[in-house]
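Take a look at this one; I'll ask things after.
All protein chains of the complex are present and in place, except for one that has been dropped.
Per-chain residue numbering starts at 1, and chain names A and B are given in the order in which the chains are listed.
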Amino acid sequence: MRLGELAERLGCRLEGDGGLEISGVRGLEDAGPQDLTFVAQERYLSRLTGSAAAAVILAEGWPPADRPALRTSNPILAFAHVLSLFHPAPVPVPGIHPTAVVAPDARVAPSASVGPLTAVGSGAEVGADTILETHVAVGAGVRIGQGCRIFPQVTLRDGVVLGDRVTVHSGTVIGADGFGYARDGRRYVKIPQVGRVVIEDDVEIGANVTIDRATLGETRIGRGSKIDNLVQIGHNVRVGADTVMAAQVGISGSSRIGSRVTLAGQVGVVDHVEIGDDVIVGAQAGVTKDIPPGSVVLGSPAIPHGEFKRRLAATARLPEMRKILRALEERLAALEARLAR
Amino acid sequence: MRLGELAERLGCRLEGDGGLEISGVRGLEDAGPQDLTFVAQERYLSRLTGSAAAAVILAEGWPPADRPALRTSNPILAFAHVLSLFHPAPVPVPGIHPTAVVAPDARVAPSASVGPLTAVGSGAEVGADTILETHVAVGAGVRIGQGCRIFPQVTLRDGVVLGDRVTVHSGTVIGADGFGYARDGRRYVKIPQVGRVVIEDDVEIGANVTIDRATLGETRIGRGSKIDNLVQIGHNVRVGADTVMAAQVGISGSSRIGSRVTLAGQVGVVDHVEIGDDVIVGAQAGVTKDIPPGSVVLGSPAIPHGEFKRRLAATARLPEMRKILRALEERLAALEARLAR
Partner (left out) sequence: MRLGELAERLGCRLEGDGGLEISGVRGLEDAGPQDLTFVAQERYLSRLTGSAAAAVILAEGWPPADRPALRTSNPILAFAHVLSLFHPAPVPVPGIHPTAVVAPDARVAPSASVGPLTAVGSGAEVGADTILETHVAVGAGVRIGQGCRIFPQVTLRDGVVLGDRVTVHSGTVIGADGFGYARDGRRYVKIPQVGRVVIEDDVEIGANVTIDRATLGETRIGRGSKIDNLVQIGHNVRVGADTVMAAQVGISGSSRIGSRVTLAGQVGVVDHVEIGDDVIVGAQAGVTKDIPPGSVVLGSPAIPHGEFKRRLAATARLPEMRKILRALEERLAALEARLAR
């Protein structure tokens, strides 16, 4: 593809020779003389000099480059788009592999692909253009929308509902029983978990994630939300739209997470709390109570970002404070002794 | 089922019309005019007003309700029981699915169910009324008791032993090698892990959990204990009876956890420590040494609950303490200057 054509497709402003032939996209260090590359932040701009790349995606307003460039207000978005052009999503090979085990009353769209050694339970539905890879376990009554991609070794337990264009990575378990018990003296009696899980359109879920079914009612992940690997989502949790959770986050039962929220890595959220829209929770924080919309919180227990920084700074000076305190004590004692004379 | 009959079966005191026909159990908001609902805590009682439920499970001693009620000293337990009545556990469909791969010398009880695409290794035993769902990997010499339920994509490695009525959710791996190496200069040499794992009766294990086999001897989970998703249990760990671990807990090798212990979410426990019976460890805490029975600990490193609260409160006042300290310093300097005159 020529650079000029790429500029047009990506909606970028062309700087330099539009006739350049571009055959791929690579990182600064790996790019060859037919590759397009990109620079994510202005401070990395100096690394461009050593790259063999033919051309580069740059933000508008950054200094002139030493080679042809595609200028845009959002270089990362342009980078995402150009990668999609050179690495298009796979087209499903329609049909059910002979080693797959599909219940007679399951409904698999003719354009869908069911991979080797995959099982589809009774009454399940698989939508058009959806790909189930190998070793997927689809329970009874599961409903999977159109254009979904379910990677190997995923488990969708009975009654789970997936919208359209949902991606689920390998090893993830959706719809296992929530963790609910009643105490009978010293023993625990299981509370049957008979609710379901609903994953809305355009959600992507990483590898080895667990999203539990509701006790009653539903656990729900809102449209467009993105969940990284090894995240735990408890029963009856509700997550809004366009929310992002980094790896190893854990959310306890019945908590509500708003829309456009960011939970950084290893964050924990206790049960029955509410995190408002547009909240940012820093890595390893522990959320123990409701968080108002738009807040930025850090620490365990989580507190507002500014307060966390103040306490951290004060803690760093604690050993010094102890010294000052001892010195004051001595000076005071000296004064007292002098006045007692 | 009539409300009066339910009252009798659950051992509840009937309040109101026992002839009411009840067709299901639902949460306050979802319940319809033929449903029973329940209120978990007195402070949620006001939400009952807006519910369409026909009847409600309530604790003895709470105020009168606006509709027929089942009164009990333990509403959550009654709720668990009534859910079991309306959603009974599945009865296994006896037999081995034609796509399952069962070793000729494995012994599968005639009443057990072995699902599609499941593999059972040499010498393994599967007890009566046990259900292995799809894609289960049962290693050589594994012993599974009666009435167990093993969900899709579970791995039970060679020699693992499960008691009766054990539930293992999808993606969980029991009996992978413990993490043990000897140093040979700068390199690591694997210590073969040749012990086993024993899971006692009535244990329930969540999804994507890992429980490692012992180096020598055994890793053991005591009767009735409940383990949530994504928990890690290292080699040679011993867990007592009726202990509960929330999601993402990690226990390092050779540590001992007592009975009736509660480990909240994301707790970490170092190796070779002992946590006594009836201990409660708060979320995200890090246990670095032995904890006496009956303690409540918090923080990383974990300290007694009261001490943690005191330190947290003092830390919150640190910025203020710094101000007081500065003020004292000035006042003292003023006194000193005055006396020096």
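One rule holds in what follows: a residue touches a chain if its C-beta (ideal position, glycine included) is under 8 Å from a C-beta of that chain, and two chains touch if they have at least 3 such contacts.
The shown structure was predicted, so the numbers you read here are calculated from the model rather than taken from an experiment.
*Asks:* From the listed residues B:146, B:262 or B:300, report the one that touches the chain absent from this view.
*Replies:* The missing chain is touched by B:300.
*Asks:* Looking at A:25, A:138, A:197 or A:237, which makes contact with the chain not pictured?
*Replies:* A:25
*Asks:* From the list A:113, A:130 or A:208, pick the residue that touches the absent chain.
*Replies:* Checking each option in A:113, A:130 or A:208, the one touching the absent chain turns out to be A:208.
*Asks:* Quick one: which of A:51, A:130 or A:170 touches the chain that's been left out?
*Replies:* That would be A:170, which touches the missing chain.
*Asks:* Among A:59, A:216, A:230 or A:287, single out the residue that touches the unshown chain.
*Replies:* Missing-chain contact among the listed residues: A:230.
*Asks:* Just to verify: which one of B:37, B:113, B:243 or B:266 makes contact with the chain not shown?
*Replies:* B:266
*Asks:* Which residue numbers on chain B touch the omitted chain?
*Replies:* Touch with the absent chain occurs at residues 99, 101, 117, 119, 135, 137, 139, 153, 155, 157, 171-173, 176-177, 179, 181-184, 186-192, 194, 208, 210, 212, 215-217, 230, 232, 234, 248, 250, 252, 266, 268, 270, 284, 286, 288, 300-301, 310-311, 314-315, 317-318, 321, 324-325, 328, 331-332, 335, 338-339.
*Asks:* Since one chain isn't shown, list which residues of chain A touch it in the complete complex.
*Replies:* Interface residues of chain A facing the absent chain: 25-27, 29-30, 74, 76-77, 79-81, 83-84, 87, 97, 99, 115-117, 133-135, 151-153, 167, 169-171, 204, 206-208, 224, 226, 228-230, 242, 244, 246-248, 260, 265-266, 283-284, 300, 312, 315-316, 318-319, 321-322, 325, 328-329, 332, 335-336, 339.
Definition applied: only the chains that are shown with their structure count from here on.
*Asks:* Using mean C-alpha positions as chain centres, tell me how far chain A is from chain B in Å, no decimals.
*Replies:* Their C-alpha centroids are separated by 25 Å.
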